[in-house]
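The chains shown are only part of the set, and none of them has been moved.
Each chain carries a letter (A, B and C) given by its place in the written order, and its residues are counted from 1.
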Amino acid sequence: MQVMRIAVAGASGYAGGELLRLLLAHPEVEIGGLTAGGSAGTPLGVHQPHLLPLAERVLEETTPETLAGHDVVFLALPHGRSAELAAQLGDDTVVIDCGADHRLTDAAAWDRWYGGEHAGSWPYGLPELPGARDALRGTRRVAVPGCYPTAASLALFPALAAGLVTPDVVVTAVSGTSGAGKSLKPHLLGAEVMGSLSAYGVGGVHRHTPEMVQNLSAAAGRPVTVSFTPVLAPLPRGILATCSAPLAGDGAGARETYEKAYADEPFVFLLPEGTWPTTAATLGANTAQLQVTVDADAQRLVVVAAIDNLTKGTAGAAVQCMNLALGLPETTGLPLTGVAP
Amino acid sequence: MQVMRIAVAGASGYAGGELLRLLLAHPEVEIGGLTAGGSAGTPLGVHQPHLLPLAERVLEETTPETLAGHDVVFLALPHGRSAELAAQLGDDTVVIDCGADHRLTDAAAWDRWYGGEHAGSWPYGLPELPGARDALRGTRRVAVPGCYPTAASLALFPALAAGLVTPDVVVTAVSGTSGAGKSLKPHLLGAEVMGSLSAYGVGGVHRHTPEMVQNLSAAAGRPVTVSFTPVLAPLPRGILATCSAPLAGDGAGARETYEKAYADEPFVFLLPEGTWPTTAATLGANTAQLQVTVDADAQRLVVVAAIDNLTKGTAGAAVQCMNLALGLPETTGLPLTGVAP
Amino acid sequence: MQVMRIAVAGASGYAGGELLRLLLAHPEVEIGGLTAGGSAGTPLGVHQPHLLPLAERVLEETTPETLAGHDVVFLALPHGRSAELAAQLGDDTVVIDCGADHRLTDAAAWDRWYGGEHAGSWPYGLPELPGARDALRGTRRVAVPGCYPTAASLALFPALAAGLVTPDVVVTAVSGTSGAGKSLKPHLLGAEVMGSLSAYGVGGVHRHTPEMVQNLSAAAGRPVTVSFTPVLAPLPRGILATCSAPLAGDGAGARETYEKAYADEPFVFLLPEGTWPTTAATLGANTAQLQVTVDADAQRLVVVAAIDNLTKGTAGAAVQCMNLALGLPETTGLPLTGVAP
């Protein structure tokens, strides 16, 4: 197979940086155009000092022209930007959107949560979901999931699909601050973040909620409600999702259900009984760690999932989907080991 | 009023250190005996370098003799140690136990969660709970609550007492690592903790669960189930509890219920609408910050509470109860402002 | 003595917030006007959620009018702003400038390092320096030192004054990120700061350098060169300064020199031999911890100092100087114990 030429739009941000880190280690690709918005014209090294081999590459404007001529284009842009760009990139180009534009299948949901016209949905980039992998093989368009929905969906879909729980789930997910992007907001300053925990988007108003509802309802085969609370914690990367739902029965077979769901998945690890996930173990890796248990007193199934929000939660998933789209082995170029301690 | 002479047993640990920090600033007390277990014979400054005015005080053994002759004795000891000690301190001494021994009223619950003989219960040191303050005034024995139950009980009791929710609550509480004490365990090492999030005691097995059940069932007037998941995060101090329960009705009046519950409480602050608690704002303060909202899609009430686990969660509550026991103004010597950023 | 009415200009920033935290606990003052620049018109609680008792106070514009009518005005403003304001506040008002405008005595130094016209110097707010305290008693104008110069000057002036070392000192000072203020710059975002160490202003170009030179040259009685390297570390507060200089003799008497220099100082603690300063022990306290040793191989005296950059490094020093200016006991309202762990 010939080397694929890729472009990254939004190369100065956190998702863009993580994409490039992974792509530099990918044996089947060559890094082509790197584009940005306000940072166009500056060298990448200013924004991504850890990407030493690309330090002197100068960022171009994000336009259809600068992105043309690549086999694969990754879009790491603010939402609302990708539909128009993608339309100008040609049907043969693999376009992988790390933004939200094409994740929701329901136009009304799009309008409620994001507003404006719905750009339509693309194959959803969580191959571990039932049916998702087949839709991703050979596709030319991929909607990469949000980081929270990735963690929550991996944690809960097997239980919902197996009817182990009733469809009213509660998710509290704690996240590192890179999930908020490289935004210059006072509450994201280091001095504010370090030594503090804070909730935000409480009460079902975070935009990742409808994505969880969509994934979990599909798995359950009926409407699922999701009470989602995101929490910001003082670390750069990592999501720990604690998820639970009322037991439909006595919870017997819960572990077996999860073992079976993930037996053949290369990136999802159900830990040995009694061991609980830590985000550090997934740092920089395209892995998810899971553990499941039954709370007999509260009559709930509890599942905990750990991922790196920038890797399995964004850029790693994007590369995993690129592999599927291009017909490469799904695990090509993706790390299984985290950087710890 | 004459100055009260106080002793602290367990002065080398985190709870002991925070007690002394607060007591040094308290206008009505004089710090007497400081005792410890394995650290007896060493100066306090070795263990608590921040307590400069007490740096040269030498720790004595924790015995009835070294603790005798004080008006107030604080016990910050491993569980199972306080009943016997307290029995030898005389009925006139105010004994304030920061451990678990006298928190649970039900002997069977004690046996299930801690094992061994139940030492009986003492007035419970969360004055904000219905009826609790009266039992604490003038008492000679106080059981200081656990840090997680403090956060979860303040977050949820008003809704349960008012019948706003059904009695099946879910609590995910994220905590700094001082909550685990000064224990030399590998998973508490700085290199392990920093940059990581982890869950532990998942599935209803954390010993703070029955304490939440006890408090919330009393408030609700019927049995409450609590699905509790604690999460360890990379900060020294702070608990952020995200709590929710199914709405019993439409959630109308939720904010008013909380406003009323805490209108006269000096240490509990319901934040302005749209503002969410951060633990940094409570650092070193005896305060709790709360916010409440209704998730209409999930039909749940969601409450978030922030405290400092060592202050309002332990040592601040202990001093607050001492004030009540001694007939002092409840707020004497207790900071309302956190140390931020 | 009647209660003094104080105002804080720049109340929404980090220095302003720390001033208010300390002043809320000060028994002789009443908090009057709170002013800001871009944040004028908003409640303080939005910017300083830890200052609960002042949460609803609305910020006014920083003008001579809003600051008029106070006994003491603290200025926590960008440099270049205080001279003109102070001139309009009246000679009877105690004006305490946390900015740089009046620190340097040498107009040429001002021009080189800050540019523009020199506003003249005010009594320098580091009472521990030889002669400084007398100049501060009863003064109506105070220039609060920079945080790095405070740490480095306390660490080195006794050795230079005693002739223990030659006047070529090297200072590497590691700082928490609040030292950079609440500035919306990418390198100060939490995700950038956490998990990283970085140097900046290397090679003698940091503006605190001439202030160190001024203080240390005065102590030595001859010109001192200072090679200063600041390092940013992942914590909100704290400065650890490692300072050294070539021995002039054999280093004998070093400890005694420091003991003598600080014997009567209420806020500077020379630690017991073999114990080294930690910034956590000074968190939120107006203290400095010091240790000194001789490196016989390298023939250098090495001194390490720890302070909280916002307390002894800025706002605590400001209050200490206010006490001197007003004729109050110097330690009034200032904490000696840090908040640890």
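The rule is short, and it goes like this: a contact is a pair of C-beta atoms (placed from the backbone, for glycine too) under 8 Å apart; a residue touches a chain by one contact, two chains touch by 3 or more.
Bear in mind that the values here come from a model prediction, so they are computed numbers and not experimental data.
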Number of identical chains forming the whole complex, with 3 shown: 4
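One rule holds in what follows: only the chains that are shown with their structure count from here on.
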Numbering shared by both copies at the chain C-chain A contact, with half separating same from different: same
C-alpha-based rotation, chain A on chain B, 0 to 180 degrees, nearest 5: 180
Chain centroid nearest the full-protein CA centroid: B
Approximate Å spacing (C-alpha centroids) for the pair chain A, chain B: 37
Between chain A and chain C, centroid-to-centroid distance (C-alpha), Å: 45
Junction residues of chain A, two or more chains touched: 176, 189, 191-192, 194-195, 234-237
Parts of chain C lying in touch with chain B, wherever the complex brings them together: 14, 17, 21, 24-25, 45-46, 48-53, 55, 178, 194-195, 236-237, 269, 271-272, 275, 278, 280-285, 287, 289, 335-341
Contact set on chain A toward chain B in their complex: 168, 170, 172, 174, 176, 189, 191-192, 194-200, 202-204, 209, 225-227, 229, 231, 233-240, 242, 244, 246, 276-281, 283, 291, 293-300, 302, 304, 306, 340-341
Contact set on chain C toward chain A in their complex: 14, 176-178, 180, 182-186, 188-195, 234-237
